[in-house]
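The structure appears right after this line, and notes come after that.
Of the protein chains in this complex, one is absent; all others appear in place.
All chains are identified by letter, namely A and B, in their written order; residue positions are counted from 1 within each chain.
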Amino acid sequence: MKIVEQVLSIRSLRRCQMIDITGQIADVIAKSGIQNGLATLYCPHTTAAVTINENADPDVPHDILLVLEKLVPQHLAGYQHGEGNSDAHIKSSIIGCSRQIFVRDGELVLGTWQGIFFCEFDGPRSRTLHIQISGE
Amino acid sequence: MKIVEQVLSIRSLRRCQMIDITGQIADVIAKSGIQNGLATLYCPHTTAAVTINENADPDVPHDILLVLEKLVPQHLAGYQHGEGNSDAHIKSSIIGCSRQIFVRDGELVLGTWQGIFFCEFDGPRSRTLHIQISGE
Partner (left out) sequence: MKIVEQVLSIRSLRRCQMIDITGQIADVIAKSGIQNGLATLYCPHTTAAVTINENADPDVPHDILLVLEKLVPQHLAGYQHGEGNSDAHIKSSIIGCSRQIFVRDGELVLGTWQGIFFCEFDGPRSRTLHIQISGE
């Protein structure tokens, strides 16, 4: 059993943005030399998240961000956190900061339409995503 | 350390449906021969998800789908994705496509009331769920 870790650097350009990082994750897995196992993605930020969804049509990430904004408005009577980004923290916990993907024959096992997105909810910022691949 | 993978076939019968797959997952674990470790469940679809919740009372999955439908309506001014299933993509990212369960003494470690559900948000369809069990 081998464990390989890597940290990706990500630059978001807007306050809310879903950034397709599928290719970067695939590169990390290819370089790890691990053929079969599990890749765990971990977002170390409290106002961002990681998700897997359709990356063929950019309207899908648009619609995800649209509904999240509707459900969790940036300004709401009752927010107590003073930094003005309570919505970003809440979206982070709704989407989640960790995800797993299988690795088989040295490649990511994704469904036909699936891509991996870093979800920025309080950008623009410099961000990181941690990846741990374990297997043989 | 041993790694066993299996793909379950699932047939949904309605547009939105939570399908109890606890028994099928338990069978896969029993057949894997792995006594202690971790089972990772992965949904390879962008309009479905996997969750763990109460499976004793069928009213619980009913109420989960009711609120998801209320929060993420099928039709909404502003959706740009042309396939009419933006809601299903959004629900998929809210619930999530991967989950972990412990394996101990060759069995799933679930809480008293917990069952595993495949969440269909754009059925009826033929679907799959990937399972990877690692351990000894």
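By definition in this document, a contact is a pair of C-beta atoms (placed from the backbone, for glycine too) under 8 Å apart; a residue touches a chain by one contact, two chains touch by 3 or more.
Quick caveat, the model's predicted, so the values are computed rather than measured.
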| item | value |
| --- | --- |
| Contact with the hidden chain (one of B:G23, B:G82 or B:G111) | B:G111 |
| Option from B:V28, B:A88 or B:I101 whose C-beta touches the chain left out | B:I101 |
| Touching residue (missing chain; options A:S12, A:S92 or A:Q114) | A:S92 |
| Subunit A, residues in touch with the chain not shown (by the definition above) | 1, 3, 5, 40, 42-46, 71-72, 76, 78-83, 86, 89-90, 92-94, 96-98, 100, 130, 132, 134 |
| Hidden partner chain, residues of subunit B it touches | 1, 36-38, 51-54, 57, 59-60, 62-64, 66-68, 71, 94-96, 99-102, 104, 109-114, 135-136 |
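Rule of thumb we're sticking to: only the chains that are shown with their structure count from here on.
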| item | value |
| --- | --- |
| Length of the line joining the C-alpha centres of subunit A and subunit B, rounded to whole Å | 20 |
